[in-house]
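The complex appears here without one of its protein chains, the remainder shown in place.
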Amino acid sequence: MKALVYHGPNKKSWEEKPKPNITHPADAIVKIVKTTICGTDLHILKGDVPEVVDGRILGHEGVGVIEEVGASVGNFKKGDHVLISCITSCGKCSYCKQGMYSHCENGGWILGHLIDGTQAEYVRIPYADNSLYLIPPGADEEALVMLSDILPTGFECGVLNGQIKPGDTVAIVGSGPVGLAALLTAQFYSPAEIIMIDLDDNRLAVAKTFGATQTVNSRQENAIKVVMELTGNKGVDAAIEAVGIPATFELCEQIIAPGGRIANIGVHGKSAELHLETLWSRNISITTRLVDTVTVPMLLRTVQSHKLKPNQLITHHFKLSEVVKAYDTFQHADREKALKVIMTNQ
Amino acid sequence: MKALVYHGPNKKSWEEKPKPNITHPADAIVKIVKTTICGTDLHILKGDVPEVVDGRILGHEGVGVIEEVGASVGNFKKGDHVLISCITSCGKCSYCKQGMYSHCENGGWILGHLIDGTQAEYVRIPYADNSLYLIPPGADEEALVMLSDILPTGFECGVLNGQIKPGDTVAIVGSGPVGLAALLTAQFYSPAEIIMIDLDDNRLAVAKTFGATQTVNSRQENAIKVVMELTGNKGVDAAIEAVGIPATFELCEQIIAPGGRIANIGVHGKSAELHLETLWSRNISITTRLVDTVTVPMLLRTVQSHKLKPNQLITHHFKLSEVVKAYDTFQHADREKALKVIMTNQ
Amino acid sequence: MKALVYHGPNKKSWEEKPKPNITHPADAIVKIVKTTICGTDLHILKGDVPEVVDGRILGHEGVGVIEEVGASVGNFKKGDHVLISCITSCGKCSYCKQGMYSHCENGGWILGHLIDGTQAEYVRIPYADNSLYLIPPGADEEALVMLSDILPTGFECGVLNGQIKPGDTVAIVGSGPVGLAALLTAQFYSPAEIIMIDLDDNRLAVAKTFGATQTVNSRQENAIKVVMELTGNKGVDAAIEAVGIPATFELCEQIIAPGGRIANIGVHGKSAELHLETLWSRNISITTRLVDTVTVPMLLRTVQSHKLKPNQLITHHFKLSEVVKAYDTFQHADREKALKVIMTNQ
Partner (left out) sequence: MKALVYHGPNKKSWEEKPKPNITHPADAIVKIVKTTICGTDLHILKGDVPEVVDGRILGHEGVGVIEEVGASVGNFKKGDHVLISCITSCGKCSYCKQGMYSHCENGGWILGHLIDGTQAEYVRIPYADNSLYLIPPGADEEALVMLSDILPTGFECGVLNGQIKPGDTVAIVGSGPVGLAALLTAQFYSPAEIIMIDLDDNRLAVAKTFGATQTVNSRQENAIKVVMELTGNKGVDAAIEAVGIPATFELCEQIIAPGGRIANIGVHGKSAELHLETLWSRNISITTRLVDTVTVPMLLRTVQSHKLKPNQLITHHFKLSEVVKAYDTFQHADREKALKVIMTNQ
């Protein structure tokens, strides 16, 4: 089969690889129908994720069709259409039993990382019963690719941890794909205001069409000042960090209201300064989370009932065999006004 | 009447002051029976709390007897024995309605800070209906002085925010009075292990008698290493910070298990380093809180039912007129092996 | 002043009464601008609520303008526009401190019940600071009359107790004003399906325009069968009872899924049969609640942000002096296709 293979920093190629086989009774082999590229894939390509070895097939998102299942798989059979979670869950370690699949002792984020991934014609999914989700008949399968990673990430790390409630004032710092996923799913809870903060006017314009009530270009305006004015000098009930650098996290510290919640989504490479000298008495919470994808069934129901329209996040389409071109587009997201790109295995 | 009056950094005196009067229909005048000294009072004396002006009567803890009530006070009458909360709550601003009395728009921590306090023969308590608690007949009133501040502080900021559950492994960093208050109230929830970390062997010995299952002198041992060994390299489910300096907060970051909670109690004067580069993916929460004293009724019930024995925290007794001597003892807590000192108005 | 006065079963008149005065420092006198009629008022008129004595002014809903405040009132001043809660809260008893205003030891539902009410030119509101809410400038005051009782009732007793979540399947039994209030506010949480069950096609048609995804006329169809078919034989995640008779409560028992919540709103006059022989093992919860109106601030924010449009519930308008005619319309709600009627004091 063909697959996108990593060969060390800045080296990848679309090349022939052996089709995967069942190696454990809980495995399934899935024929990829559609897949996408994640910001994390770009990090890997830069060499930032040293666990990824030469020869690894990239990708941890996608939808497909079951090709074969191991002897203990009970939820799926050949021909079933399935959504692949970016998180592999064994369902039987202490973390999985608590719904913290991200820390699964036998899985977690392994696809396209520690084992071969989804940017390929076929992929082996360990613990298939707990790591795949049946796609309901008639669903828009392309839209569901957004449920592999980005939507549960925005929802679990940002919205659930931010405890968004009806009437809340929310700031989302970062209007990239993950920030926008938080924006879309925050609206499940009917907050009064969602203030979107970014450096890019185009992304802020997108946020406006996705339901942001206010946008702030923090290159042009003092974001703290604007938020304080909008909130009667109180700050926001929830601040969602969707960038991953100290400056944006520290901005959240400065705009949070007493009693508020700072929900971090960003993947950080450095420490940030925590201003306990002011925050110690402000009754706030700060949360971090690697997506567990435990809300995928809930998100599937919101898609089926048209409360969530994930295809809003899709801007570009390619054939799977054009994956290298797709990476180029995604790597120049600003120039290309790209959010998520879809690659179809034809 | 006599009162302990602040006269600028390092200056205080026990002197004559006018007896307070009712100035608002919601006020009560309380004759102090017993009061105590808080670490915060020492900070004020050092000049660290500039809002405290020359002439201010210090103190925000105590029990007493109602001397007089304003026209709208409904819960109390002359002669009632009452517990004074360190937090004044108006009961009618948006924060009070949410149980966040610490941020009361008309009160909060004002006693011995923005208005005259309890280290006096009489004190005026604004919003008496919401800021005093009736002492049940037969109660040990001296023990209840610990419910003015220290026990709700340890319980709300440490134990409730730390979400201690049966079977949990908990670390408390700091074995001073507040850390010990967290230790006592953490046991309401039957955690499996409570590891107490401090630099002082005497305080750790006290912690052991108060229910700590393990103690670590971090001057003599590598606390991280010890905690990791005790927890099978997982870290603790909850880490309670009860010191207020960067090093102890950062220690909590290093010993917290995935999915764990860091509950800050300490009053911090400086920022700490938040290691998001490791914590971003660990599904943790960090909380801060100024005590709301919203749990005082619950704590009163636990004292009445002998689940909590607050007088364990009391080590020294003085007459109220000996308050200067009492400060001296409390300021040399290590030398005196002092936890909390009680002063009785005789 | 003029007021609607109860004179025993089936007797009421619009007559002259003394204008109320401040009798306690926490009182306010409110000049009524707009008020409405509640189903409870009809129960009182039938003689079903014996605590209501001859001479009582009816009504517990409305908006108005502050005419005068007592000496301890701090949140309001003459001229402020206010929303009147149907529940009077003292803010200082143990129930109020827990947010259970309905059981306030000094208030609760007393307006138009134990003290004179709002269907009058003026009303005295005890504990004004905790029982009135400031109307933001520019708000549609008429719409806010719906926040006195009906919307918090549907929301707190039905939606919050029903723990509605994104993707949930919800049944609301009863499509009268309260059931519709639950329908409107359930949508704050983006459930996938809301099935509305009633005997009246007109009300079900209204429900459809208010956002119900399915309607069932249980006179014409077997509601259990329909719900089971719609839910793949599982039942609903939440069943909200908004009628108040045994048959509708027992219907909820039969359509609830394992793990589901039955949230009672209805005012019941008789016991119902609880089928523990089937329910004991089904992991369900049943809740009851008298509205606390603790969510009025949240609901105000949802109205201000256009997430909730309370005027959808208003079908008829009268002058306050036409209150007798307004009662006639409301008493024949089916014939008149009436939901809520507004009376304006001109």
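Annotations
Think of it as A, B and C in the order they're written, each chain with its own count starting at 1.
The rule we apply is simple: contacts are C-beta pairs under 8 Å (C-beta built on N, C-alpha and C of every residue); 3 or more make two chains touch, one makes a residue touch a chain.
This is a predicted model, so every value here is computed, not measured.
Among the residues B:Glu121, B:Glu142, B:Glu193 or B:Glu250, only B:Glu193 touches the chain that is left out of the figure. Within the set C:Phe76, C:Phe188, C:Phe210 or C:Phe249, the residue that contacts the chain not displayed is C:Phe249.
Of A:Asn106, A:Gln254, A:Gln304 or A:Gln331, it is A:Asn106 that touches the chain left out of the display.
In the complete complex, the residue from C:Gln98, C:Gln254 or C:Gln331 that touches the missing chain is C:Gln98. Screening B:Asn233, B:Ser305 or B:Gln346 against the full complex identifies B:Ser305 as the residue touching the chain left out.
Residue in contact with the omitted chain (choice from C:Gly8, C:Pro136 or C:Pro258): C:Pro258. For chain C, the residues touching the absent chain in the complete assembly are 95, 98, 100, 102-103, 161, 244, 246, 249, 258-259, 264, 266-277, 279-290, 292. Although one chain is not shown, part of chain A still touches it, namely residues 24-26, 70-72, 74-75, 90-94, 96-97, 99, 106, 129-130, 294, 297. The set of chain B residues touching the chain not shown comprises 165-168, 187-193, 213, 297-302, 304-305, 307.
What we mean here is this: only the chains that are shown with their structure count from here on.
In whole angstrom, the spacing between the mean C-alpha positions of chain B and chain C is 42.
Chain contacts: chain C has residues 297 touching two or more partner chains.
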